[in-house]
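A protein chain is absent from this complex, but the other protein chains hold their places.
A, B and C are the chain letters, set down in written order, and residue numbers restart from 1 in every chain.
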């Protein structure tokens, strides 16, 4: 995660005094457009709540029952640890995101969010598509059916990028031909007619950029981040998730810390793994017994990796 | 709807400058506790967005397609009229509400919201219950299975209020006995023990007050208001809905106006009603033909009432 | 809507006796693959509930309060008319749908549904894309920013179809090249390597077919149908919605009828339209007064059209 500010100009916007709770670290992000991928961005357009508004909600629920937990950080950690998720719903973030359509298609699977997308039925899409950098072009992974393996050789990567560019250029040329409008909206053939925008777009590639306003609450945002900042997520959505993690850290620093400690860097052990673990700690078993405890080969390997155990232990 | 400010003290809270869009009329409501019923209240704790943030979202979706609609009011009315609901989801409100449990039970049926309720497992409930004013005590309605008819005679109302008070007092007395704690938390019997709070509450009446933080977006809020500010809603939840309508009018005045014009004061006509209406306007039918168009007696009566038609037309 | 059965073979599947309520008309649809567009389909994979299970739920809610409504059809119509939506949630449908990606992107906007889509990260997409028939290629509508106007001349349509085919063929050729696998999965270059599936697909067109299992309840299905079987919906999603309407009619015939009467063929009038309508029926106003009642020109035009009024009345 980079911590550099946007290289896009931040619009002048006036500070408005408000009685609402603000988050100082988040104010630094409002309307800042962070570049992601070659033509994409993420920007905070609005937000609601901060670390203290989460604990305020929790304190109301528990009534005098929270007298003991005087410290907000401790209370936030307690909530996160015990999956008391509803107070986190009290914080909301609204983002403006520009992203390739294939990334958008993964993003919308998160249903508990509000979104408004640019409509290619109403308006013409700009000629922008995602072209992977050479270092992100990789072969199909052999052991991960949904992932990437080694990076390509530079010449092969260059050839592929050239081919991708050529195809996309051709698709956008067809798009304009069908619309009978160039990139500035001027007719290509003065006497011709263009077909409906909703049809002209059919041939555009999945790498075409679109944009949206996306809004969700902090509880659902953390769910999004757990899945999309994960190494199993496609790299192109992960870079968005990582930028949003950075924004979250500025917004609700105490929640962010608790999220890392109890969620994103936690690990769950199955019933079988727990049985093995107990016996290993009691000196009654070793990793070699994994099979006997019901772990599959793959589970045993991941168990060992998660605990830094020598594979052949 | 009264427009009087709260008679409860507003806490001193500092104004914080923020880059976020504010709603001037809503700032007047932040942290103001509006009394509802005998011991209840509604207060805005936080909010996000205003009329212009709704049109901003819509303009992004439509791209240059909204060039024609330069006027924000016109665009908001267009969105409302055509049920383009997603831009309204971009506004969020967080309320602190104190309300009787039987009202809460109706409120939680609105699922697309976040809520945190006071926990009677963690903490002791205060001795507060809702006692209807004499003028709100009414007989069962004869034609409306879920409603009220005429108000009771004053003496009958007084007798009922006395009985309700006596029963509730008794229930709270039992509550404290079971907890072995008086209203200030002091043990009643120094050597006794109290049963668990989660059990002691079992006998408390449905009129007992609870409280919650409730948060929803403007789209879902309008749905709530359509149902709960309606004459078919129980009066005790309607007074909350009416107070919130007042708050909404201050928050997003243009949206509020469009909501009234295209939703809360609109009326829907069925396929059969439309056929009748067309023929009536063309002079080919009268209300007396309603039956022939497939309207039930009740539908015909409501059709006439909705259009101010003389019943015997 | 055609009522022809599928021209795709229906798999042999055994009848299993069950205590669950069945819907005879729906049994005719289970596992029948209805063709939609050139390569798409819709098929019912499973369902739950029928007309009577809706009234059963409603009767439980109302208790003895529904004694009066002995007739199931009348009760269903009452529920639909008064927007008592929750009993309709008790019916569920699970569909298998094959559809172009640009249609899928509209479909997923309906968030209150469960879906599983074919993953182009795990598996290779077949070489199938949507090519509009000549008669569905139309110019951009002038008055409807998101719609189509007149159909193209046959020669122009043919030229466009040829261009679309050529571009899509090229995109799929690139796809296979990048995967280093032909349509049967055999390597193109025995010594070469393919890039990751998640990257190879970037250049595929939005017209590429994907497939999904989509499941929703009847309440949300009706919302989907209201929006997507509407003339404002893009034709390519409308044909799916129309096929599903046909399925719904077979599944819950009484609900379908009520849906048509009170929802899909109903019409809503705004506060201003209601005022005008009342005065027109009382002979105190004519369409020419629309402006005075606050209707915009467009609203007046649509008001007249909806009521079959002569435009110049």
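One rule holds for everything that comes next: a contact is a pair of C-beta atoms (placed from the backbone, for glycine too) under 8 Å apart; a residue touches a chain by one contact, two chains touch by 3 or more.
Bear in mind that the values here come from a model prediction, so they are computed numbers and not experimental data.
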* **Visible contact partners (per top-of-document touch definition) of the missing chain** => A, B, C
* Of A:134, A:193, A:249 or A:272, the residue in touch with the unshown chain -> A:272
* What residue numbers in subunit B mark contact with the hidden partner chain? -> 100-102, 104-105, 108-109, 111-112, 119, 121-122, 130, 132, 136-141, 145-149, 152, 160, 163-164, 167-168, 170-171, 174, 177-179, 193-199, 201-208, 234
* Missing-partner contacts on subunit A, residue numbers -> 62, 65, 81, 145-146, 260-262, 265-274, 277-278, 280-282, 294, 299, 306-309
* Identify the residues of subunit C touching the omitted chain, counting contacts across the whole complex. => 13, 15-22, 27, 30-31, 45-49, 53, 56-58, 60-66, 86-87, 89-90, 92, 94, 96, 114-119, 122-124, 211-213, 215, 217
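Everything that follows uses one rule, which is that only the chains that are shown with their structure count from here on.
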* Structure fact -> In whole angstrom, the CA-centroid distance of subunit A from subunit C equals 30
* Asked: Taking each chain's centre as the mean of its CA atoms, how far is subunit A from subunit B in angstrom?
  -> 36
* Junction residues of subunit A, two or more chains touched -> 119, 122
